[in-house]
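All protein chains but one are shown in place.
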Amino acid sequence: MSIVTSQVDAGTAAAGLTTRRRGLGFIRILLSNGKATVGAVLLLIFCFVAAFPGVFTDDDPRADAYDRSMGLSSHHLLGTTAYGQDLWAQVIYGTRQSLVIAAVAGALATAISVIVGVAAGYLAGVADNVLSLLIDVFLVIPTFPLIIVIAAYKKSSLTVLIAVLVLTGWSYGARQMRVQTMSLRNRDFLQAARARGERRLYVIVVEVLPTMTSLIVAQFLGAALYSVLAAAGLQFIGLGDPNALSWGTILYFAENNEALQTNQYAWAVAPGVCIALLGAAFALLNYAFDEVSNPALRPVRRRGRRGVAGS
Amino acid sequence: MTSTPATDAAGAAAPADSAPLLRTEGLTRHFRIGGLGRRHLLHAVDDANFAIGRQEIVALAGESGSGKSTIARLLAGVHPPTSGEIYYKGRPVSRMRSRKEVLAYRGAMPMVFQDPFSSLNPAFRVSHGVLRALKLHRTDLDAAGRRAEARRVFEAVGLTPAETVLDRFPYELSGGQRQRVGFAQAIAYRPDLIIADEPVSMLDVSIRVGLLNLMSRLRETEGVSVLYITHDLASARYVADRLMIMYAGYIVESGPSEDVLAEPKHPYTQLLLSAVPDPRAPLSEQATADRGEPPRVVDPTPGCRFRFRCPLAEAVCETVTPALNPVAPDHVAACHVTAPAGR
Partner (left out) sequence: MALLEVDDLSVSYATSSGEVVAVDHVDLHVEPNEFVGVVGESGCGKSTLLFGIAQLLSSPARITGGSVRFKGRDLVSLSSRELRAQRWRDFSVVMQSAMNALNPVKSIGAQFIDAVKAHEQMPKARIRERSAEMLRLVGIDPVHLKSYPHQLSGGMRQRAMIAMALLFTPDLVIMDEPTSALDVVAQRSLMAQISELQDALGFAVVFVTHDMSLVSHYSDRLVVMYAGQTVEVGDTRDVFDSPQHPYSQGLLDAFPSIRGPKTTLTGIPGAPPDLALPPPGCRFAPRCPMVMDKCHTIEPELYRAGSALARCLLYDGEAK
C-alpha cells in the first residue's frame, strides 16, 4: 500500500515552514518573487498617480492653452499636442480612467467567471452542461464586431466600454475556475462538509472558494491585463468616448493627427508606454500567484491505488 | 427478501428487545458506465446483508474492486442504493424524508476518510470541521460550549494540548495527527457508528498502531461502534471483533475475526490469508501462483465470481451464485464446496 511519501523526502517537513498563512502571506509572496515585487511597485506608482494627479503636474490636461506641437522642454516634459495641450498632464490625468477601467472590468469579469465557473464545476450534471455551453458561446464572441454592433445602437460611453470588456473577458477565466472546481469536487473535506449536512451554497462559498483564492487573484490580474489592452485598442480605433481622458483616447487623437508621421513621437509613444507598463505590472504580479498555485513547487505525494473508483 | 440470522452475515440473532444498530438487507449498488451510451453495468455491491451492534468493531476487508468503499458510501448516504434497504435502529433509511431526520442519521454515522491530506480543508484551522459539526448537530451548545466540546474531543483522540492544536492549520500537523482530527470530528457528533474507510492505509507503519489503539479506546470511552474498512487482514485481526470478507461486490465470509482467520472457509479468504506477508511463516504456494487479477464486476454472469481463480471450482459454481451458509456458530461463508446449504 502506498504510504504518503514525498519525493523530496525531507521536503514535507521543510515545506511546513514555508507555506503561508492567509493575509500576511500575500505580502510575503510579493516580496519573495522579484518579478512580482517590480510589478507591485509599478502598480502602486500608477495608483498613486491616479489618486493624486495634482502632485505630478500643475497643468490642466484639457486646456489647449499652449503652443502647438512643441518638443520636449522643462515646461512641458513631453511637449504639447497638436491642439496645444500639455501631453504630460494628459498622460498623468489619463491614468485614472485607464486604471479604473482595468480594475472595474477586471473585477466584474472575475466575479462572473468565478460564479459561473465554480457553479458549473461543482453542480455538475445538467447545470454544468448548460453553464458550459454558456461559457463556450461567450468565449467565441469576437470583441470588435460586437462593439461595432453595439456602437451602432448606443452612444459609446465608459459604461458601454466596460460592459463589452466584461462580456468578452469573463469566459476564459470561467473555464479555469470550472476545471479547478471539478478537481476539488471529490476531495474528502468537501464530502465531509456535505455529510455534515451543510447546504450547497455554503459548501461552495465557504469551503471551496477559500481554497482557490490564489487562482481567483490570478484571474483578476489576467482580466485586468486583458481589459487594459482591449480598452486601449477599442479607444484607439475610436470606439471609446472621445471626450474621455484616457491613454487610449490620447492614442486615438495622436493617430488622427498623424503624430508619428509628423515627428510628434512623444504623443504616440508616451501613452503606449504607459499602457504597456500597466499591463506589465499586472503580468508581473501574476508570476507570484503562479508560483503559489503551481503544484510543481509543492512536495510530490504519491497516491496509492485507492484513487481507483468503484472499490 | 427475508433474512434469518442463519443466512445473513449478522452472526448471532439480535437480542429480542432491540433492533441492531445498523442492518442492511439486500443492499445493492450498480453504476452505469461506458462511453456515450452508458450501456454497461458495474456491480459494485450485490445483495449485502449484515448487521452491526452497539460498541462493536466490525472489519470489512477486501481488495480493490471488492465493493467495500462503496458500502461505506452507501451507509454514509453518498449514493442511494440501487436496491435493498438500510435500517438504522430498525427504521428504514430510504423512508427518511425530512431534513432533520436525514441530518440526524448522518450525524449518527459519520465517516473518517483515508487520505490525511485531503480530509481537512487547507484554508481553515483544524478546529473548523469540529466547530461546524457541533454547530449543526449539537444545537444545545452555545459558542463557549462548542469550544469546550471541541477541546474535549481533541483530547479524547490524544491531540494535546487541545487548545493549542485546535488553532493549528492542517499543514502543521503530521499525517497521523490529521487522522486523529478526523476521528475527533467524527465523535463530535456523539455518533453510534463511525465508518472508518481505510483510516490508516496512508500512514507510516509505526503510526498505524496508535490509531488502531485509538479506535479500540473510543469504543470504550465514547461507546461507539466502528465499521473498519481495510485491505489489511492483520490490522483487522488486531482491532476488530468481527470480520467480513468481500469479493467482487459480495460478502463471501463473515464471523468473529479470530474464527474467520483461524479457520477460513472461503477459498478467497484462504488466498488472502496466505498472501499476507508474515516474516515468521514460510511462503505459501497458492498465494504465489495466483496473479491477483482484479475481479470481473462489469456485466457479470451468474455464478460464483471467484470461480475463475478458485482451485475448488465445480460445475455448479458456473451457474449458481452461492449464498452465505453457516459453517460454525456465528460463522458463515458463501461457497458451494466448503459451505454447502443445509449442513
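Should a chain be cited, it is by its letter among A and B, assigned in written order, with residues numbered from 1 in that chain.
Just so we're on the same page, a residue touches a chain if its C-beta (ideal position, glycine included) is under 8 Å from a C-beta of that chain, and two chains touch if they have at least 3 such contacts.
Because the structure is a prediction, the values reported are computed rather than measured.
Asks: Thinking of the whole complex, not just what is shown, which of B:Glu25, B:Asp46 or B:Glu63 touches the missing chain?
Replies: Candidates B:Glu25, B:Asp46 or B:Glu63; residue touching the omitted chain: B:Glu63.
Asks: One chain is left out of this view; which of B:Leu120, B:Leu166, B:Leu233 or B:Val297 touches it in the full complex?
Replies: Residue touching the absent chain, from the options given: B:Leu233.
Asks: Looking at B:Val126, B:Leu218 or B:Leu261, which residue reaches the missing chain?
Replies: Touches the omitted chain: B:Leu261.
Asks: Please give every residue of chain B in contact with the chain that is not shown.
Replies: Residues 63-64, 174-176, 204-210, 212-213, 231-235, 237-238, 261, 271-273, 275-281, 283, 287-294 of chain B touch the chain absent from view.
The criterion applied here is as follows: only the chains that are shown with their structure count from here on.
Asks: List the centre-to-centre spacing of chain A and chain B in whole Å, with centres computed as mean CA coordinates.
Replies: Those two chain centres are 48 Å apart.
Asks: What part of chain A is in contact with chain B in the complex they form?
Replies: So the residues of chain A touching chain B come out as 1-4, 15-16, 19, 21-22, 187-189, 191-198, 207, 210-211, 213, 301, 303-306, 308, 310-311.
Asks: Using the touch definition from the top, list the residues of chain B that touch chain A in their complex.
Replies: Within the complex, chain B touches chain A at residues 31, 42, 44, 62-70, 76-78, 99, 102-103, 106-107, 110-111, 113-124, 129, 132-133, 136-137, 169, 171-172, 175, 185, 198, 201-205, 231-232, 297.
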